[in-house]
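Omission of a single protein chain aside, the complex is shown with its protein chains in their original locations.
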Amino acid sequence: MTVDALAAARRLAPRLAARAAEHDRDGSFPVEDFADLRAAGLFGLMVPPALGGLGASFAGYAGVATELARGNGATALVFNMHASVTGALGALTQELAEALGVPDEALAARDRLLAEAAAGAWYGVAMSERGAGSRLSKLTTTYEAVDGGYHIKGAKTFCSGAGHADAYLVAARSAADGSIVSQFLVPAGRDGLHVEPTWDSLGMRATASHDLHLDVTVPADRLLGGVEGLALVVAQLMPHWLVASYAAVYVGVARAAVDAAVEHLTARGLDGLPAVRARVGRADAATAAAELAVAEAARRVDEAPGDVETNRWVWRAKLLAGTTAAEVAASMVEAAGTSATRRGHPLERLYRDARCGSLHPATSDVCADWLGIAALGGDPDRDGSAPRW
Amino acid sequence: MTVDALAAARRLAPRLAARAAEHDRDGSFPVEDFADLRAAGLFGLMVPPALGGLGASFAGYAGVATELARGNGATALVFNMHASVTGALGALTQELAEALGVPDEALAARDRLLAEAAAGAWYGVAMSERGAGSRLSKLTTTYEAVDGGYHIKGAKTFCSGAGHADAYLVAARSAADGSIVSQFLVPAGRDGLHVEPTWDSLGMRATASHDLHLDVTVPADRLLGGVEGLALVVAQLMPHWLVASYAAVYVGVARAAVDAAVEHLTARGLDGLPAVRARVGRADAATAAAELAVAEAARRVDEAPGDVETNRWVWRAKLLAGTTAAEVAASMVEAAGTSATRRGHPLERLYRDARCGSLHPATSDVCADWLGIAALGGDPDRDGSAPRW
Amino acid sequence: MTVDALAAARRLAPRLAARAAEHDRDGSFPVEDFADLRAAGLFGLMVPPALGGLGASFAGYAGVATELARGNGATALVFNMHASVTGALGALTQELAEALGVPDEALAARDRLLAEAAAGAWYGVAMSERGAGSRLSKLTTTYEAVDGGYHIKGAKTFCSGAGHADAYLVAARSAADGSIVSQFLVPAGRDGLHVEPTWDSLGMRATASHDLHLDVTVPADRLLGGVEGLALVVAQLMPHWLVASYAAVYVGVARAAVDAAVEHLTARGLDGLPAVRARVGRADAATAAAELAVAEAARRVDEAPGDVETNRWVWRAKLLAGTTAAEVAASMVEAAGTSATRRGHPLERLYRDARCGSLHPATSDVCADWLGIAALGGDPDRDGSAPRW
Partner (left out) sequence: MTVDALAAARRLAPRLAARAAEHDRDGSFPVEDFADLRAAGLFGLMVPPALGGLGASFAGYAGVATELARGNGATALVFNMHASVTGALGALTQELAEALGVPDEALAARDRLLAEAAAGAWYGVAMSERGAGSRLSKLTTTYEAVDGGYHIKGAKTFCSGAGHADAYLVAARSAADGSIVSQFLVPAGRDGLHVEPTWDSLGMRATASHDLHLDVTVPADRLLGGVEGLALVVAQLMPHWLVASYAAVYVGVARAAVDAAVEHLTARGLDGLPAVRARVGRADAATAAAELAVAEAARRVDEAPGDVETNRWVWRAKLLAGTTAAEVAASMVEAAGTSATRRGHPLERLYRDARCGSLHPATSDVCADWLGIAALGGDPDRDGSAPRW
């Protein structure tokens, strides 16, 4: 099944690539890319087969993300969010549900959401806030119980796919008890949801990571887990998810840069220059190594999620993918020459897209710090420099 | 006098910086920047005092270029072209003129052009052609003698400031004898000059380096040197000019990136992070070293233009400035974090602008090759890999 | 079985490490290390189980080599030669033997040699010659048929373990027909074998890679394959062997450098310095990535030896391992500070050992060239710069 998903991603990548320049130029959302993903059944990638999905492992997902990113990194990043939501929901096992006191009807609600994803529903993430970043402890968005559900009020930022998703994962703080943080899957199309188009970025311009303003009521069954206060638990399941899947995307971006350079250089007969060959050769090796690191991290996330050694591999993968993508894209531009800096040229976009990998949390500098602490026998959670996220 | 020019450049830089984001966004030409440069008398920077100019040395010019580039690299790059033209014209000494058989009236015409520059005329360069690059031997633009002057026909590319300059330095081949290449200073505003807006680039977007189509007649006194076939001589005077002045510009870009990062980081209270300090410290040292290399190259261009050792310093300066600008800007973005990648943030622009330095001729890879050949006792002119320009 | 071999290598590594400083200082051969390897049965690592060996795959071997190199890179390099010889002999399948016209008695002789290895015989390699390097086409050592076998005359260089091995793989040219190159396994201890102690190197000092002078007669059954002229065939089987196993060794050296730095820094309480943590973290990630690349290359060598894609992975592994080892060791010295540069400190040795990885054939620069050619659609065999080996 995962093999099919990988094949589908490979098949779609050129279609994504063909549209990438336009969406990059305009900062417009690649609506057709998501129609393609839906049609290929990839919205159900992380959904268990029993609920109609493909039941992919994280390793399977990482492979898909890399292939999509070879087409368009921005599309892969947005898909990343959907996969994170459905993956985290799917990771809520029966045992874990019991341990957390998740009522049966909440599990049933969860199953419905996953089944809807398999049938084509697409979920975004609205977690970060200005000033708070993605730290749950600093959120200012609040909710309160009202007749027929919950009312949520606040503003989110960096909400990829804002205005296009079918629902958004929203974290909010209880108005009644500020120590309780819960998560909701807020359906799109309701009154009280407003997208403010703030996203206008160096790279990954097509993600539509706009601000989302909420003043909205949702039904009770949209409280994830059916119990208030589970947000931190889910949050702890997701970080390796996000970090490792960022890595998968940027390996795809690095590979796309090598591909684009090869096409440019051979078309112009510059492939015989020794300096060009040295650049392409070193870029190829670095990209291949980063790809292996992502695959290894993903394999361990499947086998032993949250383990100390798994986390180290996740940070290694993130560090290597982020730095490699930026360095490879820069070197490929230099190999290709001035004509590759023309707007609309794939390398021009990839050079900008690739720069963003090291900046996503955990940044390259933070990953290096954590890896160093771990290698030196310390505990990154306890000993790390103030994290940037 | 040069001191005054440097002071003027420093005074203007913040004005250029304030307009840079807008011109970068729109790819529009910084018309007001050039009004400022004209008003400050900087169009006469390279014009001998006897003709009303500031009589700057090349070292003086390099300092001015770096300061302007701290404001806006694109403006500095366009100014670079004007300085190259007036600098090369000014370098035609009486002795050299006699050796080349330049008639007195041609010297008088040259003096008029320089005096006009000192009075505010601004000259662009229309040298490169698609396919030929800037290699004179491959030019396809032709000219022929007609009543009252010369008729020139062809197309040029990468003509910085196209549509805005008062005249363009144009190289063309004699229709009568293809082995003869001459240069003309073609006045703007004539019938038969047409700007095709092709420039839309990753970085240095405000240079308006569009295509220029020529089907135009110019008076006889617009043939530079007054004798046909002098283009190669002038060309040999100009390369160190162009290469070294690119270097001066990109040192300014690197310094601007450090400045912008410092402002960003201190405003957000991130200046205490060890990883940030290490990045800023290394960037500061690398930029300072590149600046010294440019100053040394410029000093030698003044003292011994064209000398073997001078050329090596020019290549060193170009190589160091190009690689340093790109690396420094990338590291400063990484130090500053995601918020610095928002369009309109100075670092977002500088990251793109900085990437172009290594790509201008002679590219970093070509400079490294030439420097290696020279260090190994060879002759770069004879032993170099096929040049990219 | 391979699992046992890996466990044995891990068990032996600290013993190798404990002796490494002495052999490095004196340039003496680690005789006791090889006694340990023999006692652990590792001389039979590549020998088929039917002949008494462990029947390791190449991937199994690569793991062993890395672990041994964490103890002492020099010991691992010498063991590398033995493994290459036994591995290449073992790779001569029945089918291949028939295709090459290898007579049955030669296969029987081959089996005897492998069985002897499993029982504790240790084989070195005497391939390179001054001036010729390891290029078979330039060898000057000759052989001629004599009563009872062959007489071989010439001189070899870089013969690791010279004076200590039980036999040497020697390539020589037929005196009768210079186009024929054959290989012999020359037993040690014969008259006419003379070791000239020439090895005195920056790093990997304990390999005893001295010169070997030959003026010696060997029995007929010491002609490998039993047919003259098979050297090129064997040579084509071995390169990925040598190149990939160099890579495995240098990953071990890189890991040893990180280990030594961690021990040094924690013992001195320097593990809290941010710059130290950043260095260790980046070194850890780079080393882990190189290790994955070696494992991937090894896996492919087992599955599809000689395939185009396998060769690319071999070059990637070699390039990454060589550059990573040198960069990691240099950074770990810088993290540890002056006290780690005292002779006898593990980092002092590892810094020198690590520098050699990129220099073994194929050098890092050659690997980058070949990888670039392959990525650009060319054929490295046909289009490569003049190889350095």
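For clarity, chains are labelled A, B and C in written order, and residue numbers in each chain start from 1.
By definition in this document, contacts are C-beta pairs under 8 Å (C-beta built on N, C-alpha and C of every residue); 3 or more make two chains touch, one makes a residue touch a chain.
In this text, all values refer to a predicted model and were calculated from it rather than measured experimentally.
Novice: Name every displayed chain that the left-out chain is in contact with.
Specialist: The chain that is not shown touches these displayed chains: A, B, C.
Novice: Among B:D221, B:D271 or B:D302, which residue is in contact with the omitted chain in the full complex?
Specialist: Touches the omitted chain: B:D271.
Novice: Just name the one of C:D111, C:E228, C:E334 or C:D383 that touches the chain not displayed here.
Specialist: C:E334
Novice: In terms of residues, what is the contact footprint of the unshown chain on chain C?
Specialist: On the chain C side, contact with the omitted chain comes from 200-203, 273-276, 279, 326, 330, 333-334, 337-338, 341-344, 348, 351-352, 355-356, 358-360, 363-366, 368-369, 385-386, 388.
Novice: Touching residues of chain A against the unshown chain: what are they?
Specialist: 274-275, 278
Novice: So that we can see where the missing chain sits, which residues of chain B does it touch?
Specialist: Contacting residues on chain B, toward the hidden partner: 258, 262, 265-266, 271-272, 274, 276-282, 284-286, 288-290, 292-293, 296, 312-313, 315-316, 319-320, 365, 367-378, 383, 385.
Everything that follows uses one rule, which is that only the chains that are shown with their structure count from here on.
Novice: So which stretches of chain A touch two or more other chains?
Specialist: Expected reply: 274, 276, 279, 365, 368-369, 385.
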